[in-house]
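Okay, here's the structure, questions in a sec.
For this depiction, one protein chain was excluded, whereas all remaining protein chains were kept in their positions.
For clarity, chains are labelled A and B in written order, and residue numbers in each chain start from 1.
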Amino acid sequence: MNSQNDRTVAGEVEDRLKDLFGESVESPAIAGESDSPEEDSPIRKLKSTILSIDWEISDDLLDKLIKEIGILENTYKDDKNLLVFFQLLGSVGKYVKSTKANAHPGAIRLLNSVYNSLEIVILSEGITTAEKRKILHVQVEQFKKLKEQIALRKAEMAKKKEVIPSEIKPAIEEKEEDVVVQVEPEVITEKLPPDISRMTPQETVAYVLAEVKQLIRAEFKALREELKL
Amino acid sequence: MSFINFKKKEVQVKIVYYGPGRGGKTTNLEYIFSNFKNRIKTELVAIKTQGDRTLFFDFLPFDIGKIKGYDVKVQLYTVPGQVKYDATRELVLRGVDGVVFVADSMEARRQQNLQSLKNLQDNLAIHKKSIFKIPLVLQYNKRDLAEQDIPLLSVETLEKSLNSKLKVPFFEASAVEGTNVVQTLKKIISMTMASVENQLT
Partner (left out) sequence: MDYNLGHEQLTKIEEVLQKDLMEMGVHCVIFIDMAGNIVVNLDDGNIKHDVYSLAALAAGNFGAVSAMAQMIGEEDFSLLFHKGEKESIHFSKVLNDFLLIIIFGHDISLGLLRLKVTESIEKIEKTLKS
């Protein structure tokens, strides 16, 4: 039976090849669709910008980031903890914008890290204020570490006497009036230096905010010096 | 292995042209494409270097029509022949159903033929296939060079060095002129379909 089958198949193949050298046909139709409903949540837009920056660093995206942070700062202006998150993001964003390819690699990592922490803080249901502060504190510490690393790198480069070419003037403007210190019953207390624990809640918040502000100021000052021709 | 879509009643078979660099693998496909493109109605995709050497593969797909109720689509591939592209060759051999080994009849290329055939055996083994079992046709190409007084290996010599153990069908050919190009192709398609056909019943 098999041999009969063989003949049939072979015969058919033979016929087809005769015709072919001709035949013809087809084209498969492929349909595809993708669907991504766009939620209008502000943090979605921020996330999308942060993800885009991971793939591509451009003035457009960084401007978008800074703009969105501005909007979020306004939306959440009553939440001190969140404000600090936004300030960290904004500061790192501005640093990357001014340094571009010369940015410390840790800056992008910090951007992602701060965003991820912010997402946890905003989206986790039932998260306590203490937990929020704890998460924030970790990010503030990482920010400080990055600042140290940048300073170290700068010192090393100064030793090598390299000139960092730049036509970009830092677009960072500190606006004191933007850094609002509001009084809130909740405080950031865990794992702070001992003297802070003696402060009142309001003083603690003010202290942390001032510390971040100082860090940002010092960093930008260093940057400006670095970028002077 | 051949891809059979029992629902759509479609079979796809992959045939790879293998052999040493500059042996005529691409020329085989170019001949088929340029002479039958009106009937084949698909494009030849060639990924080449600027020096016109195959870099990745040449690819020519076409339908041969219905066999036992199945639409049979044949995919012809060539591999880059240069020694340094071994990893690429191994990749292109993935899922192969039938092989045409295009040997270079030039005397000067005797060693390269042997090396390439051994390479084929090794790469097939990586894909758990045996050179002794896979549908295989030998093509002794460039026979036309005899007219230009270029020293060629005789068919007997080629048979002895390449086919004594394999004992597979062979064709004397000239890809550039088209001699036995279609015959080689028809043979390998028949052999490949024969090996696939028991899966169709």
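Simple rule for what comes next: a residue touches a chain if its C-beta (ideal position, glycine included) is under 8 Å from a C-beta of that chain, and two chains touch if they have at least 3 such contacts.
Model, not experiment: these values are computed from the prediction.
Colleague: Check each of A:Ile66, A:Ala103, A:Val138 or A:Ala151 against the chain that is not shown and name the one that touches it.
Modeller: Of these options, the touching residue for the absent chain is A:Ala103.
Colleague: To test your reading of the contact rule: which positions on chain A touch the chain that is missing from view?
Modeller: 53-57, 100-101, 103, 105, 108-109
Colleague: State which residues belonging to chain B touch the missing partner chain.
Modeller: Its contact residues with the unshown chain are 45, 47-51, 53, 55-57, 80, 84-88, 91.
Here is the rule we go by: only the chains that are shown with their structure count from here on.
Colleague: From the mean C-alpha coordinate of chain A to that of chain B, what's the distance rounded to whole Å?
Modeller: Computed value for the inter-centroid distance: 52 Å.
Colleague: Give the list of chain B residues in touch with chain A in this complex.
Modeller: Those residues of chain B that touch chain A are 36, 39-41, 62-68, 71-72, 182, 185-186, 189-190, 193-194, 197-198, 200-201.
Colleague: With touch defined as at the start, can you tell me which chain A residues reach chain B in the complex?
Modeller: For this pair, the touching residues of chain A are 2, 5-6, 8-10, 12-14, 16-17, 19-26.
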